[in-house]
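Have a look at the structure below before the remarks.
A single protein chain has been omitted; all remaining protein chains appear in their positions.
The first chain written gets the first letter, and so on, giving A, B and C; residue counts start at 1 in each chain.
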Amino acid sequence: PGVAQEVPKIELVVEFSGGLEMLFSDQRRHSLSMPATDQDGKPVTIASLIDHLCRHTMRDQRTELFVLDGHLRPGILVLINDADWELEGEEAYEVQSGDNILFVSTLHGG
Amino acid sequence: PGVAQEVPKIELVVEFSGGLEMLFSDQRRHSLSMPATDQDGKPVTIASLIDHLCRHTMRDQRTELFVLDGHLRPGILVLINDADWELEGEEAYEVQSGDNILFVSTLHGG
Amino acid sequence: TPSWKWTLKEHEYARYGRQLILPSIGIAGQLRLKSAAVLIIGAGGLGCPAAAYLSGAGIGTLGIVDGDTVEESNLHRQIAHSTARINMKKTDSLVQYCQGLNPEVCYIRHGTHLTPQNAEDIVSKYGIVLDCTDNPTSRYLISDICVLLQKPLVSASALKTDGQLIVLNNFPAPRGKPEGGPCYRCVFPKPPPPDSVTSCGEGGILGPVVGVMGVLQALEAIKVIAAGMDTPQWGPCTPSLLLFSASGSTSFRSIRMRGRRPDCFACSASSTLTLEELKSGSLDYVQFCGVAAPINIL
Partner (left out) sequence: TPSWKWTLKEHEYARYGRQLILPSIGIAGQLRLKSAAVLIIGAGGLGCPAAAYLSGAGIGTLGIVDGDTVEESNLHRQIAHSTARINMKKTDSLVQYCQGLNPEVCYIRHGTHLTPQNAEDIVSKYGIVLDCTDNPTSRYLISDICVLLQKPLVSASALKTDGQLIVLNNFPAPRGKPEGGPCYRCVFPKPPPPDSVTSCGEGGILGPVVGVMGVLQALEAIKVIAAGMDTPQWGPCTPSLLLFSASGSTSFRSIRMRGRRPDCFACSASSTLTLEELKSGSLDYVQFCGVAAPINIL
């Protein structure tokens, strides 16, 4: 085997709540280590993180409960270090090592 | 005037709850900058922080509601970065810059 | 204005004494509670505890909207109803309970579901609204009417072991003013696909989970009212979303939220939403949300 190329990694905590944890092995908190850049050499954004989660972390076939038409499905909030992602640049936000990314599905019960 | 000696400082957040805030200008959260060492050149501990708070931060005369016989009065919990101080060495814990120190008085109402 | 209107009666000092002495309430706060009119939409798992604590606190007028009747499966969490009142209208049952707790409050029963047609008539009589309903269709309708009528909205929801709470349209500046608080559509511009709602809706609910959220709704309403919705100081509040989870160790988390969305369908300067359009039924909330009926599982 050849010498494995050292790909810099970032460490993240990704959390799911409001029912989304069902799609991810019923586990609310995932500690993730992933390449710091995507296949095109660009820094990881929320968009590419979502893609990574669908490919590598989701254990459920019902991806449409998480992603629709290439974007996060309506009714899911993304919270970056306890702030609404709208305050941080949404899908284009470049994920930093140590970030806490929380995906919350809205609840409607009462 | 002579050249002031540079004393290294540490930055802390000190919080009060459960009624203790009454003794500290009714303010729950205090951002504090204090010398990193006490008059004997020793690093600041919780014990010397308590002393500092009595001297410099408390606005109320009733110090006995905070300190009794040279120690924190019974019925007050000290929480260092969201953990009971008993897990950290109690009064001897050496305060680090960036620490969050929370003093909570127990409540008895119901 | 005769001055007696602005003092408390002797028995009110007895009844409200323990909250009156709080600096955050005081006589001024109690008088504000007494002159406030609060609307609770939904007399279920959220509405029962919310109504109980608002009634206890001495709100002047408490309106309750619900078209349903009490069922046995409600009683594990809808703690203001009772076994003897199964099949009674929920509004009647909840008012009967509240009347017993505090007869000083004026209670108004709206024994119907909120609709685009009746929303203006009902909501316009009140100063602040609690969304205690259980389906996305109602949540968009309630948010829209609160934007149009400029009412702050305390919105909560719960499912399984999770809960969420946010105070919307706080404060309720005219549309297009960025200093006003976000509305439900600012936070959730598009409704979730019906499949995702249904699959969650079948999940059940733990009584004290929805109970905690309902009590917190009463708390937020009391805080907004007692601080003075009638005062010039009432102004921009940093919106935050409270997340609650009772799975594993019980935990709460507060999230900083965005302000108003500059292109919001309801509350932006470019919004074309009007009371007439809403009433005419041309906004089909049911179709918009893709849910034909309220998710009555809760």
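The rule is simple: contacts are C-beta pairs under 8 Å (C-beta built on N, C-alpha and C of every residue); 3 or more make two chains touch, one makes a residue touch a chain.
Just so we're clear, the structure is a prediction, and the values are computed from it rather than from any experiment.
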I'd like to know which visible chains would be in contact with the absent chain if the whole complex were considered.
B, C
Tell me, which residues in subunit C touch the chain that this view leaves out?
11, 14-22, 24-25, 49, 52-53, 56-58, 72-73, 75-77, 79, 81-84, 100-103, 160-161, 202-209, 211-212, 215-216, 218-220, 222-223, 238, 240, 242, 246-247, 249-252, 254, 297-298
Since one chain isn't shown, list which residues of subunit B touch it in the complete complex.
17-19, 28, 64-65, 68, 73-77, 79, 82-84, 86-87, 102, 104-110
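In this text, only the chains that are shown with their structure count from here on.
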Let me have the rounded angstrom distance from the C-alpha centre of subunit B over to the C-alpha centre of subunit C, please.
41
Subunit A to subunit C: how many Å between their CA centres?
32
